[in-house]
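In this view, the complex is presented without one of its protein chains, the others remaining in place.
By letter and in written order, the chains are A and B; residue numbering begins at 1 in each of them.
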């Protein structure tokens, strides 16, 4: 009861509290921030983190650009970090306030979207591939044919994640092209492949952690962390890395230009670059982090998980999605609209 | 004619359809309550009876704050919307047609006519500039936005009730030297009350449900239960929300029973 009263009091005071001492406003993807980490952070530093959720990069961008919402930190995906920066919404990080900046793993330091990590530091990263129930389908799962040239066993049992860019990108790579292409022949082939495959899909939905585990869905284009969680509930579930090309993604945390709790924000960023704390983020969300030395703190069931450790033979097939030109984006939207008409 | 056993108000099949409607309305709710006691780590497979999700919800301050925030917003917004809608309904019915009546009608129903995302984007742009200009980022914006889109939901039932309502009682009251306020308070209001209650209930549940507008208008630390759930959608929803919903349902039923027993005693 006491907690409820406190919660109500906090709520009514929320506007005045927003810029008071000892608080920090994090704007992040829903269900993505480890509560254990936040509790530990509050205990260690006395700073209370208030997390507000978003469910897409575009919503986050639109809200931050409009301004006035009072956020300090945001966690955009790789292709959006550059957009946030180019629009002047981010503050260049003062590295003297981030002694742990050196902990960023070498692979994730000089990334295309933020060379030298001047504006953002790694939050979590993962891949988009295919989850397959191997009791239903025994064939090769490391291919996009699972959902683009659906095997008979899987017909009518396939789910495709409702993410426009991911889906069109995977299909484009299956068609032999590159994402963001403006090559009309490739685009046409991509569209035809998708249109031919769609009648064999059951749904285009989220929530696969459960549905794959219960075998309501036998295969799905989905994120590795969710498939890992499905596999822990149902050992028949396996994760495939399409050899024609699969998607790598990373969300990075960045400091907003109109942040009001800048010092606290630096404290938080530095805190999550501590290997032990980065591992806490991973343990909660089930995705990899980008901090060197975090391996020893990782939960046992993730250390060698095939969903987490990308096998050597497939490494070259993983691609980060760039932000497309407006023209390429128009093509992608047209294909997607056609697909869902 | 109205012999024994003949009930003029019963129409063939109506009671059966009503029964089916109530069963259909409650089937998912009963499922939901059942799954809130699910021991499994899932919302679709059964893993034995357990209170674990109640414990999880009890320990989760975020979800509690979001729930309370939803209720505060819904209560404030439906109160404001119902008051404004009742006045507007009195102002636009039973006074003969006048120029501008259609305009008022269209204005009031406007929030119904565009998908939420459109109002949401428009409000984002307008409210954000107000936030920047005034520095105020409190719940007021959400309450204002909710009150506005709740108005048509409150207005239409009240108007439906008022339309064609017998004027003679009000005229009689006026003839007995009741002033307009007394007439309203003692004659009109009791007659319109069922419409107002229906309108207020609609406004409340509509506000409680809103996702998209809230998502775009909220400031830091202002997640409501629906936006909290929207954020969870991609990563999978945990049965915690089933537990919270069951508690809310339980509270509603409890309040209702108390209210019902109290009013009954008075008679």
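By our rule, a contact is a pair of C-beta atoms (placed from the backbone, for glycine too) under 8 Å apart; a residue touches a chain by one contact, two chains touch by 3 or more.
Please note the rule applied: contacts and distances are computed from a predicted model.
S.K.: Leaving aside the chains you can see, what is the UniProt protein name of the one that's missing? Options: "Isoquinoline 1-oxidoreductase, beta subunit", "DNA-directed RNA polymerase sigma-70 factor", "Spermidine/putrescine transport system permease protein" or "Potassium/proton antiporter regulatory subunit, CPA2 family".
M.R.: Going by its UniProt entry, the chain not pictured is "Spermidine/putrescine transport system permease protein".
S.K.: Taking the entire complex into account, which one of A:179, A:201, A:268 or A:287 touches the absent chain?
M.R.: A:201
S.K.: Touching the left-out chain: which of B:59, B:172, B:189 or B:256?
M.R.: Final answer for the missing-chain contact: B:256.
S.K.: Kindly note down the residues of chain B that lie in touch with the hidden chain.
M.R.: Residues in contact with the chain left out: 1-2, 8-15, 17-18, 20-22, 24-29, 31-32, 35, 43-44, 70, 80-81, 83-85, 87-88, 90-92, 94-96, 98-102, 104-119, 121-123, 125-126, 144-145, 147-149, 151-153, 155-161, 163-167, 191, 194-195, 197-199, 201-202, 205, 208-209, 211-212, 225-226, 229-230, 233, 237, 241-242, 245, 248-249, 252-253, 256, 260, 263-264, 267.
S.K.: Name, in rising order, the residues on chain A that touch the hidden chain in the full complex.
M.R.: 56, 58-59, 61-62, 65, 83, 87, 162-165, 184, 187-188, 198, 201-205, 216, 323, 326, 329-331, 333-338, 340-341
Operating definition for what follows: only the chains that are shown with their structure count from here on.
S.K.: If you average the Cα atoms of chain A and of chain B to get two centres, how far apart are those centres in Å?
M.R.: Spacing between the chain centres: roughly 35 Å.
S.K.: Given the complex with chain B, which residues does chain A contribute to the contact?
M.R.: 3-4, 7-8, 10-11, 14-15, 17-18, 25, 27, 29-32, 35, 50-55, 59, 62-63, 66-72, 206-211, 213-214, 216, 226, 229, 233, 285
S.K.: Mind pulling up the chain B residues that touch chain A in the complex?
M.R.: Counting only chain B, the residues touching chain A are 41-45, 60-62, 64-65, 68-69, 72, 121, 124-125, 127-132, 136-139, 215-216, 218-223, 227-228, 230-238.
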